[in-house]
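All protein chains of the complex are present and in place, except for one that has been dropped.
By letter and in written order, the chains are A and B; residue numbering begins at 1 in each of them.
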Amino acid sequence: MTAESTPRRRGRQVTPDSHAFPTKPYDLVKEFVISLLVVALLTVGLAVAFSSPDEKAISLQVWAIKAPNDVVATAVGELAGTTSSAGYGPPYNANGDGQTIGPLNLQNLAGVRTPVNSAEDLVVRPLATVQGDAALTAALKTWGAASADQQNAWASAYADALSKAPNGDPSKVPSGDYGPVPEMGSAFLTLALSGGLEQILSPTGFYSGNETRALLLLSDGAYLEDQARAQSLGGDQWGMMNETGNYPGQPWLWLYTLWYQVPPFSTSDNADAEVWALMMVLTAGLALIPIIPGLRSIPRLIPIHRLIWRNYYADRVTSRPGDDADPS
Amino acid sequence: MFGSGVIPADIAPPYFDWGFVHLSYGNLTVIVVMLLLFVLAIVVPFPGAHRGTGRRRTP
Partner (left out) sequence: MTAGAVSTKPNWTARLRDWISRLVPPGQALPDRQPVYVASWIYLFGVLTLSSLVVVVATGCILAIEGSMWWHVSATGRFVNSLHLWSVELFMAFMVIHLWGKFWMAAWRGKRALTWVTGVLAFLGSIGTAFTGYLSQANFDAQWISTQAKDGLNAVGVGAFFNVLNPAQMLLWHVVLLPGALGVLVLVHIILVRRHGVVPPIEAEEPQS
């Protein structure tokens, strides 16, 4: 049995060079090939057994068929400036304050780089493309000629009336001073039912590719979220981890989504920015474990390694007393 | 099983609830299997893990 020593530097144990240890034959390439075959077989097996989820996208037409009152309410909300996108702030517009992390407002710092005017881009301009509807043309002319304050007064009044009507049904709204807004809301629903709204929304026409506007419009309504929450995909339902149906989702996002379930984040207006900041700190902590005292000693203090290397430790003839320095 | 993959949006799949934890059974299965694999990987003896000094490789 060879004599062995524990080299130390400044009182801390130095990790020996791995190339100095006795060796045994080991076939890395064979190991890789076998591993590849095993993974390939497992993958095929899982794919055959479980397939993959593919819940169809909600088109704006389907939204209009399933939840017509929601479409009208959303369009009116865009005109009134009360929807999520209308008051979002950067990167879409300057109508919101942006989230903060203490004194830092990174959202504002990035600026408006994806400009979207919710009323104009999501409602008025699409409506302006409709042909052969004299009532709509007149309504749009009235809207365009009115001041911003007048537009807001009409749209807000109608939005308020819709929210009070049974089921948000436009046909049950009492008469009032709503200007051209009811006509615009009704025409918008007709446009959505036609099936062509996605492309009309696209700033690049035939080849859309960038679905920012259609997605902002859809997510301004209630229908998309209702469908998502029915499958526990909501932010306060650990939704980030989940998937449609019974499929596993992204379980590796468990720590990110966890914070949204607990105070103070669950009730904070700055939750997104705060959770991001916290996760950046924790991620840096994970990456820098090798140099964080205490954290880097956990593996030595909770000796799971004694199981992993049990043969090596059993082979050691002697063990030195006082081996309690931090591993280097 | 889930062959078709097209599941109506109004059917809520079963979830595991424990305190504030709300986990899908799909995710729960993945996590449990991972923990099991980790434990097995550490405790199950590795074949050919012989006790002894082995041979030093001649350079």
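By definition in this document, contacts are C-beta pairs under 8 Å (C-beta built on N, C-alpha and C of every residue); 3 or more make two chains touch, one makes a residue touch a chain.
Not measured: the values here are computed from a predicted model.
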item: Option touching the unshown chain, where A:Gln61, A:Thr142 or A:Thr212 are the choices; value: A:Thr212
item: Absent-chain interface as seen on subunit A, which is shown; value: 2-7, 13-29, 31-32, 35-36, 38-40, 42-44, 46-47, 50-58, 88, 90-91, 98-99, 101, 106-107, 109-114, 209-212, 215-216, 218-219, 224, 227-228, 233, 235, 239-240, 243-244, 248, 250-253, 270, 272-273, 275-277, 283, 286-291, 296, 298-300, 302-305, 308-309, 311-313, 316, 320, 323, 327-328
item: Positions on subunit B contacted by the hidden chain, ascending; value: 5, 9, 30, 33-34, 37-38, 40-42, 44, 46, 48-49, 52-54, 56-57, 59
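Keep in mind that, in the parts below, only the chains that are shown with their structure count from here on.
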item: Chain centre separation in whole Å, for subunit B relative to subunit A (CA means); value: 25
item: Residue ranges of subunit A in contact with subunit B within the complex; value: 1-2, 21-24, 49-56, 227, 230-232, 237-238, 241-249, 251, 261-262, 304, 307-308, 311, 314-315
item: Touch list for subunit B against partner subunit A, complex; value: 1-7, 9-15, 20-27, 29-31, 42-43, 48-57
